[in-house]
Structure formats: structure tokens, C-alpha cells
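First the structure, which I've put down as C-alpha cells, then a few questions once you've had a look.
The complex appears here minus one protein chain, its other protein chains still in place.
Presenting subunit A:
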Amino acid sequence: QKLVSFPWFGMDIGGTLVKLVYFEPKDITAEEEQEEVENLKSIRRYLTSNTAYGKTGVRDVHLELRNLSICGRTGTLHFIRFPTAAMHRFIQMGRDKNFSSLHTMLCATGGGAYKFESDFRTMADLELLKLDELDCLIHGLLYVDSVGFNGHPECYYFENPSDTQHCVKRPCSLDNPFPMLLVNIGSGVSILAVYSKDNYKRVTGTSLGGGTFLGLCCLLTGCETFEEALEMASKGDSTNVDKLVRDIYGGDYQRFGLQGSAVASSFGHMMSKEKRDTISKEDLARATLVTITNNIGSIARMCAVNEKIERVVFVGNFLRINTVSTKLLAYAMDFWSKGQLRALFLEHEGYFGAVGAFMELLKSSEEP
């Protein structure tokens, strides 16, 4: 078996974030190490000895998959992300490290694989193997789920989603995953109905996604990062911003079975100047988060019903460190479907595209 030469990467260049997976072989023999060229070593050392790269690159250490056996090699899969805005610096680094001399293939997916293709070529003399992002997403997801998360299940759900007191995260298996509705929440949202590994369709999408949450939060509160926005949202109260059913009807709207606590109009209170003048940034951030999350939940639920699929899997980096949204989605699926639908989540939220691209790299190595 002829293996593709190291380093092994998989890259997903999205609208906001670049997701990179890197396989660190742990079974390098002494002989192999001697033959290894210097810049390959230096890349490995750089990536594995740091957890942050430049100002904005981050390695999600808690996500790394250890003792992974792939194509006869054993090692650790590392998960790294940095903003798409830093893409040119990244390409420059590839040139500085003389990446092209390593004669490896660079597998990339996401829109940026197309957008930056010529930059890779002209700036770093690198050829990208461009891959479809939805293919990669599904392949990556199925792979990570099959190998598990260092001995634990990759997948989880919330027990008692409609009861905030007793809502608990529970691991589960995705043994028989098809059909599933796959909701990928990145900058925007894509919703896929997946019937098998290679049989799926994109049902719809919405432009109200993670980018909208962050974009609106930046405009409304002056925050600059996703982390900052989420931090504010966690402290805020959206009912100061949103108009609830009870604000209009005094209580439940029984005729239509709407609870008084349901949101009737997102940002509805903000029509009034008095309310606008007294509102906190935290409340605005929370309302933005709730609005976007509920809307995604609503569209996903309608798609699930239309496609007659009961399992709804939410992925994408919008859900990173975002328990407000995951719990809200779990609640929305359960409540509005009267228990018919179940929301499932995956620990590696936004990295499946990159994993899928990485697997494509290995696939090519199996062929002579």
C-alpha cells in the first residue's frame, strides 16, 4: 500500500472560520524520523507544541482524537481553527515553510477552497484538491461518530428538554443514523436530508445563521468576537427585548394554544423608544441569540415534518460553547413536535467538513 506522504491535513474554509484537522503520527520509527525532511518536522512541532497560533488561531485540545488508526498508521487527530480573514497570512506561512516541497496533497472543502484556490497557487505554489462541502460534512460526521470520542460516544442529546430544572445532557449512539435531517449551522445554515452515506439532498437553507448572530451582536453591542457575544448573551434576559404572547394577551392565547411565555415578536419591545433607552447590551445579545436559534429550530422542524424524518442532528460552529442554543433547539424540537422529534448534537460540532476532506486525502492514497 502506497501512502500519501505526510503531513496529513484536511481543511474546510468557511465564510467565517477555517477548520483544519491535522493527523500527528505517533508511530514514527527511528528510521522514518531520520528520513523525515526538516520542514515536515518543523510543521509537526509547531502544531503540536502550541495551542494557539498567531493572534487568532486556536487548537481545540479538548477535541483531539487519540490513538486513531488510519491506513495502518496510529496517531492523534488535532482540531485547529482560525478566522477566514486570516487566510492570506496562512497561505503566506505555507510559502514560508516551503510547504509545496513536501509534495503532499492539500484537500480543501468549503467555499474558500474555490475562492482561495488561485491564491494558494500563486502565493504558495500549492494545488488544492477541492471537495464538495456537503459530501465532506456527511463523510466526516459518519467517520467521527464511528470511531467515537476517545472511548465515549460522539453524539448526545438532552433528557427532559422541556424542563429547565431537569434538562441533562446524555450521551447516545448514532448506530443507525438514517434517515437523518442534518442541520449545519455555520455563518449561514444548510439543511440536508441524509438517507445513506452517499444519498442525501439539500432540503433548504437559511441566511439567518451564526454569521447573523455575530454580525447583529457586533452592531448592537459593539462586541468583537463570538466568545464575547456568547458571554454577554449568557448574562442577558431576552424578555426585555422580545414581545411575548403575555405582553399582548395578558396570558396564554388559548384559542391557538400559545403559551404566554412564547415569543410573539422578536425585538418587538424595541419599537418603543422608552424601552430602547433602558435596554442592556446583554439583553440585546441574548435576544439576538434566542431569535436566531428559535428561527433555525422552526425551519428545521418544518423540514423534518415535510421530509418525514424524526431525527434532527445539529452541527456547525454556531453551537460551539453555546449551551443556550443547544438546549433551546432541543426544547423547540421536543415541544413543538409534541415529543415526535429528537434533537441530537455532536461533540465535534464544526469540524466534520475538515474531517471529510482529510478522509478524501486518505482515500486517494489507497488507490495505486
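Here, contacts are C-beta pairs under 8 Å (C-beta built on N, C-alpha and C of every residue); 3 or more make two chains touch, one makes a residue touch a chain; residues count from 1.
As a working rule, contacts and distances are computed from a predicted model.
Set against the options "Autophagy-related protein 101", "WD repeat domain 73", "Dynein light chain roadblock" or "4'-phosphopantetheine phosphatase", the UniProt name belonging to the omitted chain is "4'-phosphopantetheine phosphatase". Only one residue in the set A:Lys41, A:Arg170 or A:Arg276 touches the chain that does not appear here, and it is A:Arg276. When the full complex is taken into account, the listed residue touching the unshown chain is A:Gly110, out of A:Pro7, A:Gly57, A:Gly94 or A:Gly110.
Among A:Gly148, A:Pro179, A:Gly215 or A:Gly260, only A:Gly215 touches the chain that is left out of the view.
Note that of A:Cys303, A:Val324 or A:Ala354, the residue touching the chain absent from this view is A:Cys303.
Where subunit A meets the chain that is not shown, the touching residues are 14-16, 83-85, 110-112, 114-117, 132, 134, 186-188, 202, 204, 206-212, 214-220, 224, 241-243, 245, 248, 255-256, 258, 262-271, 273, 276, 284, 291, 294-295, 298-299, 302-303, 305-306.
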